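A single protein chain has been omitted; all remaining protein chains appear in their positions.
Which chain is which? They are A and B, in the order written, and residues in each are numbered from 1.
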Amino acid sequence: MAKPSSSKGSESSAIDINNLFLTFETQTEPVHALSDINLKVEAGDFVSLIGPSGCGKTTLLRVIADLEKPTSGSITVEGKTAHQARLDRAYGYVFQTPALLPWRNIESNIHLPLEMSGYSKSEQKKLSQEYLSLVSLTGFEKKYPWQLSGGMQQRVSIARALSFSPDMLLMDEPFGALDEITRDRLNEELLRLWEQTQKTVVFVTHSIPEAVFLSTKIVVMSARPGKIIDVIDTNFPKDRNLDIRESKEFLKVSQLVREGLKEGHSDGS
Amino acid sequence: MNFLAIIRSRPLSGLLCLIFSIASFISFQLNEINEYALNSFIVIIIATVSLLFFIIRQQGLVLLSICFVALFSGTWSVLNLIHSFDKGVVMGLDAWFLVSALWFLAWNNLVQLSALKTKNKLIELSLNIVIPVLFGAWIFFLWEVITIGMSVPQVLLPAPSLIWQVFDGFGATLFADFYQTFVRSAIPGFIMGCGAGFLVAIAADKVPFLRRGLIPIGNFFSAIPIIGMAPIMIMWFGFDWQSKAAVVAIMTFFPMMVNTLSGLNETDRIDRDLLHTYASSYWRELFSLRLPNAMPFILNALKINSTFAMIGAIVAEFFGTPIVGMGFRISAEVGRMNIDIVWATIAVAAVTGSMFYGVFALLERKLTFWHPSMRKS
Partner (left out) sequence: MEAKRLFSMLIGGTIGPVVILVTAIIMIWYAGAVYLNSSFLIDRYEKNNIEWTFSQLASDSWSMERPVLPSPHQIAKELKKTIWDKKITSPRSLVYHSRVTLSSSMVGFLMGTFLGILLSVGIVYVAALDRTLMPWIITSQTIPILAIAPMIVVVLGSMGIIGLVPKAMISTYLCFFPVVVGMVKGLRSPSIILVDLMNSYSASKVEVFWKLRLPASLPYLFASLKVAIALSVVGAIVAELPAGAQGGLGARLLSGSYYGQTSLIWAALITASVISATLVTIVGRMERAVNNRMGLQI
């Protein structure tokens, strides 16, 4: 299933968005959800979209996933249109809630995308084993989603997103509903996964420490109309752990992001 | 003072049981003109058992089983007594006192049985069956005692034992009625109505225009007394089972259609998005996501329809039928005042209806175990 490798130096980026606008027609007045978005994401990047609620960060992610159609502008995902990328199953999507089907047990929930991609039964079994152990859930195959805690369910949903080896992972506030401690642990785990699998990740969050800790690139957005205010690159070692949150560098980047958010806020009002 | 405190701390039903059994004993001793003999030994046993409530502090399983033995021997002796009656004899005061004593004993037993706490799933399950069954048996006992003991005219309400006798001599006819009404009318109608409702719902779901139009129309038809279509169906399809099956089909069609449609619409946006990110086809989404999601609704419709099918088939027969069928039997024998045959037919209908319903209730448990309403915390 290995796709032609798109190394960092090559022409086509993992995601390329140019002059993208999206307007929702409502009964009262049109809502400008996204306005003049320009963004380039390279393969292997970990990009966070951060901003206040209603700033369109989730909408932007849904546009990338072809769950929402832009009003104007262009977007390519892995060099293809977003639509074609979805048809090719180029990405795994992790939602705000685990979105596990309650009538399927953990194992067969992970089999769902594999069934659709035409994997054989034995391959499905092998892959679900592999990815369940990657998220440290070996032994829970036969359990049903509602028998697991929220953190475990979200890990299953990550395993499911990875199971069919997409090059890209799109995550929409995946840990938003979890408690701080679980969230920290899953952040570390996600970082380890990213390092091991070399995926491109686009990650929506509204937590500054989370964004700074995880990302190589932080996209700061503002609301009404949703637009990009600032893009901040970070440069932390790949094998970092939660301790770096105490470091000066970390605080400096956090400060930058906070400034950006503030600026967007005063702009909007 | 101490004695009063003990009485207060014990169940009231025990005290009442004691009082009534003593009253029964005394009135039996005073009364000499009765044409029957109450078993005074049993009365003494029951009085003793109810006394036990006040002597024994810890009311455990042993006491409960003693209570049940007393209850069973008491009911048995009363049944023996009334079945030895000649026609027209009624029960005297002493026997009614005994029945009242038994009533409070039975109530006390059921309360204690309900209060039992157990971690064992099997015991819990059997308790869930045993308690209502005992309660039902008690109701039948009362029915028998009241109808015979007060010699209620048979036309009004026959005793259960008399209804049971009908099955002996009249069994073949009852079976023929069952076959005509359930196997030939209700089942084909049920299958046609549910099947058509399901297929129309699937089709309507694919076309939003049809869906928006059909849901209000379906709701309207669910609210109206469709059973009134029976005379029209008889006019179209004749007197035999076809017209009954048609009534059942119409009655079951709308609940199935409305339920399936709302079930298919019940899917979470997020789940649909998930399938969308896999670029799944319409049929894939239907079978992997939306139909399983609609399962609780569909099974609910099947459960509702299982009772509708019996009602539809029987009531449609009131409007005209060949000389066989449960509805025909009920209306014909009411006219001849053979109420015991009517009740026997009702018993067959009740058992059939309950079992038909039970099949879908079991299926529901099997297929929708994952649904929050089925999960026990």
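A few comments on the model shown:
Throughout what follows, a residue touches a chain if its C-beta (ideal position, glycine included) is under 8 Å from a C-beta of that chain, and two chains touch if they have at least 3 such contacts.
All values derive from a computational prediction rather than experimental measurement.
Although it is not drawn here, the omitted chain touches the following shown chains in the complete assembly: B. Of B:Ile234, B:Leu275 or B:Leu302, it is B:Ile234 that touches the chain left out of the display. The missing chain, though absent from the display, is touched by one residue of B:Ile42, B:Ala159, B:Leu274 or B:Met310; that residue is B:Met310.
The omitted chain makes contact with just one of the residues B:Leu174, B:Ile330 or B:Ala344: B:Ile330. From the options B:Ile19, B:Leu51, B:Val89 or B:Leu110, the residue with contact to the unseen chain in the full assembly is B:Leu110.
By the touch rule set out above, chain B reaches the unshown chain at residues 107, 110-111, 113-115, 128, 131-132, 134-136, 155-156, 209-210, 212-217, 220, 222-225, 227-232, 234-236, 306-307, 310-311, 314-315, 318-320, 326-327, 330-331, 334, 339, 342, 346, 349-350, 353-354, 356-358.
Criterion: only the chains that are shown with their structure count from here on.
Distance between chain centres (mean CA atoms), chain A to chain B: 54 Å. For chain B in complex with chain A, the residues that touch the partner chain are 268, 270-271, 273-274, 276-280, 284, 288-289, 292, 295, 368-372, 375. Residues of chain A touching chain B in their complex: 62, 65, 67, 86-89, 91-93, 95-97, 99, 101-103, 112-113, 115-117, 144, 146.
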